[in-house]
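Only one protein chain is missing; all other protein chains are in place.
So that you can tell them apart, the chains are marked A, B and C in the order they are listed, and the count of residues begins at 1 in each.
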Amino acid sequence: MPAEQIVFLLCAALILVSAVMVVTVRNLVHAALWLVAALFGVAVLYAVLSANFLAVVQIVVYIGAIAILFLFAVMLTRRDLVVRTPGMRGSWWIAAVLALLVLGGLVFLIVNQPGVNRTALAIPAGVDTLHALGNALVSSGQYLLPFEVSSILLLAALVGAVYLAVSRKS
Amino acid sequence: MTFWNDPINFLSGWLSGILTAWGLPATLAMVLTIFIGIVLLVMFAMTLDIFLVWVERKVVARFQDRIGPNRIGPFGLVQPFADIIKLVIKEDITPDGADKVVFNLAPVMAAMAVILLWAILPISSKIYGVDLNVALLYLVAAGALGTMAIIMAGWASNNKYALLGMYRMVANVIAYEIPMVVILLIPTILADSMSVKSITEAQASTWYVFLSPLGLLIFMISAIAELGRSPFDLNEAESEIVAGFHIEYSGMKFGWFYASELLHAFTFGGFASVLFFGGWQVPFLLADGFHFGSLVVTLPGIVVVLVQALAFLLKALFGYWVIMWVKYSMPRIRIDQMLAFNWKFLTPLSLVLLSVTALLGQLQTVLLPWAFTLVMFVSNLLIIWITIEILRAYARRQRKQEERITAAAAQGAHQ
Amino acid sequence: MNIPLSWFLILSAALFCIGLFGVLTRKNAIAILLGVELMLNAVNINLVAFWRYLDPSKMAGQAFAVIVFAVAAAEVAVGLALIISVYRKRSTIVADEIDLMKW
Partner (left out) sequence: MQSEWLYIGLFLIVGILIPVAPLVIAALISPHKPNPIKQSTYECGIETVGDSWVQFKAQYYILALVFLVFDVETVFLFPWALSLNKMGVFAVLEGILFIGILVAGLVYAWRKGMLEWA
């Protein structure tokens, strides 16, 4: 078995095990830490796919910012967890059946798709994906609009979040 | 390819040759060779770390008009080894109610986050781990892992001081990450690359400290804050929260937090030298020897590599020394001041600097190199001057307001 | 690269379904958001895998993945701020008990 496949399988095992822990562990701080492990696995996957920029951004944004925010939010609302610790709903098995059905449907669709077992070609020698991504994000014919709109989205999120998080003196 | 011209490649080729001769497959032999190379590099970093313990103690002693360690070995050089033996044989205490797995994972992760930085640190033109094309973001990503280690340590210790220290440290680290990342963009723009190797090579003629002195200043300030060293050491304000997030750690686990902080400081000195002082570049030294105009002193490759490595380590040590200098001469600032300084001053300033650099960077291909350097340097000085003027106007207004208040209070007292 | 495309797609489908399970079963609102994060990551794996396997010289997949990062960040910021805000008012983050707008 080629080295790449071994790396992929190890990484997939890490992602799936951590993801299962994220949705089942009762202690929410542990759930958030398992999320960090799952996200790290996804970053390795991006590295396997030669998406260098996304691999590091995954760690910078998800582990360096989003996971920290999650952990802080859990610690801020922990009174609830200590007192009552609500885990999962009683009817969790319905959700499990539903999730398995969705998975079965997706896998059925995927394996019956023509050309799905293709392997990737090598990236052409002259292509510098990093500079290409930069150019794509700022050329008006390509992704300039989504790029600028995403900054406005983040501005809106900041304004909204700050507005909600401030305790208003009322 | 001989030993004298390209020692690293020669040695690795020699080693993998021996391994293949033993009957190992070629790929496995290569992986093993790389593995041994990595272990050697990390061992070098660790040895340096031990040496840094001595440097730190000696320098702080000099700053405080003491002698420092001088009993064990010449100039106390063996002192850090004694420290390590002490740490290793000390009883390791896990506090009651601690989250054991997370508690034990945190120091390993803290050390790992710093060691990972050495994978991209270019020590010389031939001695470097890997030339990653997203190296600058990798630097930030490794920092993110370090932050996660701090959160884990603070949370798992089951101690109020640890938790409070962790909150302060994380607030500090994440706040100053913004100006740091913005400043990392400046060498990226100037060199048109995120790889530390290309950035170093782009500084062959002009170090970026001449193009962006203000950038270096902001980088050093945010690096000190990222490290949580004085004046940003609220995370371990002894009078308030004792030792901060690692208060419950003892023995070698504490040792790793301490060692990784020192190595982190040195590594930041190294990155400052890569980004602004040309990394391993030595003036007049090219790949085959010194070139003083028409006078050429030819040197074998190995000497060039060693001179470059020495230059890099000296520059990094200089950065580290500046960090120590600041640490031992500045008082600690309050948390509100620390946050206000970042969000209201450093972040806007770095964004202005970034915009100006991006605009003027367009001239890089138009102007002659010396003219471009002059334009950049003057623009930086202008930004500094305008900032100082704004700050002075603000301070004058504050002072007037305060005078008015004291005058009113004095009048009220008279009546 | 020797890995078939279907491996990535199946992994991403599995991750998506685990996230879905979490969203459906968890009672704690923050835990529900954790599940949503898993689902967003599953989508991103797909985008990057298609970029790599179809045409690496066209940056569509990576550009979209970058924008998904922005969306995920915005979602987490607003979602957690909402939860904190509700927690302040009602001292609970159990999704079932936040039923002010039920009718």
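One rule holds for everything that comes next: contacts are C-beta pairs under 8 Å (C-beta built on N, C-alpha and C of every residue); 3 or more make two chains touch, one makes a residue touch a chain.
Just so it is clear, the structure is predicted and the values come from calculations on it, not from any experiment.
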item: Shown chains that the omitted chain touches within the full complex; value: A, B, C
item: Listed residues B:11, B:24 or B:42, member touching the removed chain; value: B:42
item: Chain not shown: contacting residue from B:256, B:276 or B:312; value: B:256
item: Contacting the left-out chain in the complete assembly, out of A:14, A:76 or A:116; value: A:76
item: Residue in contact with the excluded chain [from A:23, A:36 or A:60]; value: A:60
item: Residues belonging to chain A that touch the chain removed from view; value: 3-4, 7, 44, 47-50, 52-53, 55, 57, 60-61, 64-66, 68-69, 72-73, 75-76, 78-79, 82, 130-131, 133-135, 137-139, 144, 147-148, 150-152, 154-155, 157-159, 161-163, 165-167
item: Chain not shown, touching residues in chain B; value: 31, 34-35, 38-39, 42-43, 46, 84, 87-97, 104, 107-108, 111-112, 115-116, 118-119, 129-132, 136-137, 140, 155, 157-161, 163-164, 167, 170-171, 174-175, 177-178, 181-182, 185, 188-189, 192-194, 242, 247-248, 251-253, 255-256, 335-336, 339-340, 343-344, 347-348, 351, 354-355, 358-359, 361-362, 365
item: Those residues of chain C which, in the complete complex, touch the missing chain; value: 1, 66, 69-70, 73-74, 76-77, 80-81, 84
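In the analysis below, only the chains that are shown with their structure count from here on.
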item: Two chains joined by the most C-beta pairs in contact, as defined above; value: A-C
item: Distance between the centres, which are taken as Cα means, of chain C and chain B, whole angstrom; value: 34
item: Euclidean distance of C-alpha centroids - chain A vs chain B, Å; value: 29
item: For chain C, residues contacting two or more additional chains; value: none
item: Two or more partner chains touched - positions in chain A; value: 53, 57, 65
item: Chain A residues touching chain C - in the complex, by the definition given at the top; value: 2, 4-5, 8, 12, 15-16, 19-20, 22-23, 28, 31-32, 35, 38-39, 42, 45-46, 48-51, 53-54, 57-58, 61-62, 65-66, 69-70, 73-74, 76-77, 79-81, 84, 86-89, 91-92, 94-96, 98-100, 102-103, 106-107, 110-111, 115-124, 127, 129, 132-133, 136-137, 142-143, 146-147, 150-151, 153-154, 156-158, 160-162, 164-165, 167
item: Interfacial residue positions of chain C with respect to chain A in the complex; value: 1-11, 13-22, 24-28, 30-31, 33-35, 37-38, 41, 44-45, 48-49, 51-53, 56-57, 59-60, 62-63, 65-67, 69-78, 80-85, 87-88, 91-94
item: In the complex with chain A, residue positions of chain B that touch it; value: 27, 99, 102, 132-134, 137-138, 140-141, 143-145, 147-148, 151-152, 155, 170, 174, 177, 194
